[in-house]
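We show some of the complex, not the whole, and keep each chain where it was.
First chain written, first letter: the chains are A, B and C, and each begins at residue 1.
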Amino acid sequence: MIISTKKGTPAEELERILHDFEQKGLSVTMIRGTDYNVFGLVGDTTVLDEKQIRANPYVDNVQRVSEPYKNANRLFHEEDSVIDVAGIKVGGKEKLVVIGGPCSVEGDNVIDIAKQVKAAGACMLRGGAYKPRTSPYAFQGMETDGILAMVKAREATGLPIVSELMSEDKIEEFEQYVDLVQIGARNMQNFHLLKAVGKMKKPVLLKRGLANTIEEWIMSAEYIMAGGNENVILCERGIRTFEKYTRNTLDLSVVPIIKEKTHLPIIIDPSHATGNWRYVESMSLAAVAAGADGLIIEVHPCPECAWSDGAQSLKPERFAEVVRKAREIARVVGRDL
Amino acid sequence: MIISTKKGTPAEELERILHDFEQKGLSVTMIRGTDYNVFGLVGDTTVLDEKQIRANPYVDNVQRVSEPYKNANRLFHEEDSVIDVAGIKVGGKEKLVVIGGPCSVEGDNVIDIAKQVKAAGACMLRGGAYKPRTSPYAFQGMETDGILAMVKAREATGLPIVSELMSEDKIEEFEQYVDLVQIGARNMQNFHLLKAVGKMKKPVLLKRGLANTIEEWIMSAEYIMAGGNENVILCERGIRTFEKYTRNTLDLSVVPIIKEKTHLPIIIDPSHATGNWRYVESMSLAAVAAGADGLIIEVHPCPECAWSDGAQSLKPERFAEVVRKAREIARVVGRDL
Amino acid sequence: MIISTKKGTPAEELERILHDFEQKGLSVTMIRGTDYNVFGLVGDTTVLDEKQIRANPYVDNVQRVSEPYKNANRLFHEEDSVIDVAGIKVGGKEKLVVIGGPCSVEGDNVIDIAKQVKAAGACMLRGGAYKPRTSPYAFQGMETDGILAMVKAREATGLPIVSELMSEDKIEEFEQYVDLVQIGARNMQNFHLLKAVGKMKKPVLLKRGLANTIEEWIMSAEYIMAGGNENVILCERGIRTFEKYTRNTLDLSVVPIIKEKTHLPIIIDPSHATGNWRYVESMSLAAVAAGADGLIIEVHPCPECAWSDGAQSLKPERFAEVVRKAREIARVVGRDL
């Protein structure tokens, strides 16, 4: 960590700052400049709070050199983590995963959809039973009945199931029934929920928040991992920008960055990112070419009658076509699907 | 609601769309254009889901004319709502409120801080006992002990207390001890928590999310109000932008907009918005001049030893100075403080 | 265009508004609602100014149904435009283009770089002679000498040359020497320059502004086309967001959107978008998979001694590798390179 102090900071104050950091077991080097003095701290700085240091009125700026995360950091874990989701491997050098299914579970028709996405090449089934909706007047999900319908779909197809957990009181239900527990974008910094999920035995799919930096996202993974659950899969689903032609802006550059900074798998959700089924194929192929470990795509046999997010859902035939092309792209970049 | 359909949409499809909306009790007018056809819907469109309508492949665009909120909407409630927080009135035409206190409660020293902020002119005490922190390795708050220390500070000073609720399992604790229940920026779209708070009897301070539009913010207030708790105070605390010299960008234009669109009170948090105590006075005075109903400011007797957010905390003397100047500004705009 | 008026607008005002639009040759339909009245305008609304209509205090909102651009609009020009750059075809269904070269021309070593990028598979040479730099103290480009060095490189390799035009006073120079005239991101809304370029005979590479919407970008293309120069190629180079791990956020979703909304070719610049050579390969392959018509990539034999933007430049060997993989991806999506 690098700390610069303001012009005119008294010598005794500089001494005091130096002494404080040494007390914390850090090795400190001071560089005296003409307009600034700079302290370089060496040691475990993850415990320091930048904002607390900045509170000193003599401090001008504080900059981290090393990343604030440990468990997720590739520096301390060179190998790719491969996460096991009910037998399906996510990450590593081999197969990519494709997860398909409806935005919301609408009843037992999810069994048919499961068969269709499986036939199209998906290896997991997604479906929301608890839905985060901007409006209190919008459909909020089938709740437990939705989860049970997903379970039937798993029984019928063998596909592991993915669903979003919105609150701590459903953890037991998810631990019992769901194979991959999704934390949605709006809860990425619901730290209470992250801690609770850190104690679960099921793997977690952590979506990036609407306006969270990659560093904050990795820190949220770190929360789960620090709690004891190392099985985290990251999922990019678009960030909020000024652009209005898309629902969000899909940030595919996260793929090489997540691979560089962490050892965790990363998958892409082109449906929520674009909000428009017309752009899903293009972004799916781009994600695979970029090096992503998988895709999660919304599929519905009748998008215009879907209870939510129909505008971004593919029909099964179209989904099958996307999977077929994605497989070819995967092979070009040395993977399969 | 205005729906435009693509060029070349078959006549029978136009008929079908028209029929569907009429079935829902809406009155529909169709405008035939050269390149587009447009449907205008009149009636209660808050129940319609824009994204579902967009799922129809013949639909080009969907635009709302009326706002998607009812309870919070000034159109249906012309008078300013005045919220009672343990006897302190927030909103309306009279006094502004100033809320002061530490970012985190650090123990019984909060009693001394309470005395100091009261002496400086504050009418409520803030203090975090449950802290949302980006890093799992940062101080997470004193929890119940923090709340109890706040209660002692209230006993010593008579100031109502404000604290952040992060999870449903503490609702009973907050219902019992806290006067104004804060929902933090990171939980603004934690809909599960919003619903739970909608059943509380205590008033709610709803902070704007880091990257949420004003409309989404009002919709989150609508969640609480739809649950039965009409006592919502809005709080702007800066939004996330590309700018790096401030922690967030304080969006003061929300003040006239919230007053136009809703009947709810709005207060400003210049401390979190700027992240830097040097800018707090300037932004506090600006907020009052803009017409805000109050301020919530971080105060700490020794910012550089604060356990969190010291960089943005004012010392009590400086806080007193800000309150004094804010009072003068308030009088110019026809209010007091 | 759809115009909604406020509750309580007097009948005579509604009449007046209706009359005004009819005077302009538009066909107007009025929809009377409970809380709002809505006017639907049919006809050529590109000449109307939304902001002027909004100035009427009785007007609540104005929304366009049809796009504000004509020349660039695919609705009126279904076929892909193919732009001829000194014999190289850009756009359409066939070959993608790869443009390579240094950020800044540094002298006659650009001839060697040209040979290397040609050997690697590039079909055009890029090189900046006039450089837009944030700091007045940074290297500003070799100017005319740089252009002449590019001309020598073209003579030596046959590669058409691409360079950025920053001001009207160099138009003659560019008309004489440069094959593809680049308008940089910072000048995307330098309308004076756009008008001047609209009178040039050379094709134009129009980069998207740092924080411009896709619609504004197309409108800037429209400026050039309305001036008489229909040969516009669009180039996405990343937009400004809150993310700090990349220089900009590459928005690849523009590819299917530009193809849907316009008939113009679109190429991608992964070098400026990411600002980091480590992410260039990943984003290049993603761009091709997404359906882009080409790539423009910074290449330098010794990035650490480059006079500008070395951090984002590939060495020639690495560039050759990227081109090779991009070609394979291109074939999967039915193109070549």
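The criterion applied here is as follows: a residue touches a chain if its C-beta (ideal position, glycine included) is under 8 Å from a C-beta of that chain, and two chains touch if they have at least 3 such contacts.
Note that the coordinates shown come from a computational prediction; the quantities given were computed from them, not determined experimentally.
Sequence-identical chains make up the whole complex; the displayed set comprises 3, and the total in this structure is 4 copies.
Basically, only the chains that are shown with their structure count from here on.
With chains reduced to the mean position of their C-alpha atoms, the one farthest from chain B is C.
Where chain A touches chain C, the two copies mostly use the same residue numbers: shared numbers make up over half of all numbers in play. In this assembly, the C-alpha centroid of chain B lies 39 Å from the C-alpha centroid of chain C. For the pair chain A and chain B, the distance between mean C-alpha positions equals 26 Å. Chain geometry summary: the mean Cα position of chain A and that of chain C are 31 Å apart.
Shared interface positions of chain A, i.e. residues touching 2 or more other chains, are given as 211. Interface residues of chain A, counted against chain B in their complex, comprise 46-47, 49, 51-52, 54-57, 68, 130, 132-140, 166-169, 186-187, 189-193, 195, 210-212, 216, 219, 222-223, 226-227, 240, 275-277, 303-304, 306-313.
Of all the residues in chain C, the ones that touch chain B in their complex are 2, 4, 7, 29, 31-36, 38, 40, 42-43, 60-61, 63, 65-66, 75, 211, 240-242, 244.
Residues of chain C touching chain A in their complex: 211, 213-215, 239, 241-246, 249-253, 255-257, 260-261, 273-274, 278-279, 281-283, 285-291, 325, 328-329, 332-333.
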